[in-house]
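Some chains have been omitted; the remaining ones sit where they do in the full complex.
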Amino acid sequence: MMIAVLDKVRFVETDLMGVVHHSNYFRWFEMARVEYLRAGNVLLPELIAAGIVFPITDVQCKYRQSAHFDEMIRIEATLVEFSRAKMCFSYRVMRDMDNILLAEGSTQNVFTDKKGRVTRLPQIYFDRIDAVRQAENGGVV
Amino acid sequence: MMIAVLDKVRFVETDLMGVVHHSNYFRWFEMARVEYLRAGNVLLPELIAAGIVFPITDVQCKYRQSAHFDEMIRIEATLVEFSRAKMCFSYRVMRDMDNILLAEGSTQNVFTDKKGRVTRLPQIYFDRIDAVRQAENGGVV
């Protein structure tokens, strides 16, 4: 399923072009990814305490329309590829007022231990996240 | 040619995983892009004053190794595709001490007017930037 987060564009997220700086979209993607995992009752501090780290290895974003200060945006995250080795999300950022697509992108995380060695996500966490992926209907957080 | 920028990783650029947050690499790419244009004597405030805007439409990054607080990094920018309609840069971020590749990525800017309508970069700016592209040897800024 898809999970969506609503947020308002912050003043500090703009730059002198008068629109949101492109780097901020990856911070928005992250907020939606965090909520997706929470929907499976997986909290990042819990993973870290269990010795599991989840570095980003790949990101990509296409920008369609500029986002502006004070606009309400909706960030939608979908888990498109998932194994105990990695998780790949796709995202869409919409201007909530009129449902205009502002950007779409994707990210890939892998799982490692604290020394950066590739590891496998424990089955218990995999199952909880996979249950979210297989659920039919999403929701706005 | 290639233009490189040296900088030291800031404390604020790290996150609770103890390494640099992935979104910051796009801010580093931008610093190298700015210096590339400066090498052609093209300053962004001058472009903006001339009514030319240059929104980012596509970005991509692959992360190879983590960057850490206080490390000296070298950001290399190369203009790989260039016309009066758009400019595409590729980047490499290296740990300067041992020349280890940390990340590689790319960005695409298009040229528009202040209302967001697609425009063409004036020939005078194109020629100056293109001269940098055709020069043989780069330098570290």
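Per-chain numbering from 1; labels A and B assigned in written order.
Assume contacts are C-beta pairs under 8 Å (C-beta built on N, C-alpha and C of every residue); 3 or more make two chains touch, one makes a residue touch a chain.
Just so we're clear, the structure is a prediction, and the values are computed from it rather than from any experiment.
Shown here are 2 copies of a single protein sequence; counted across the entire complex in this file, the number of copies is 4.
Please note the rule applied: only the chains that are shown with their structure count from here on.
To fit its Cα atoms onto chain B, chain A must turn through 180 degrees, a value rounded to the nearest 5.
Between the Cα centres of chain A and chain B there is a gap of 25 Å. Chain B meets chain A in the complex at residues 16-17, 19, 22-24, 26-27, 30, 48, 53, 55-63, 66, 116.
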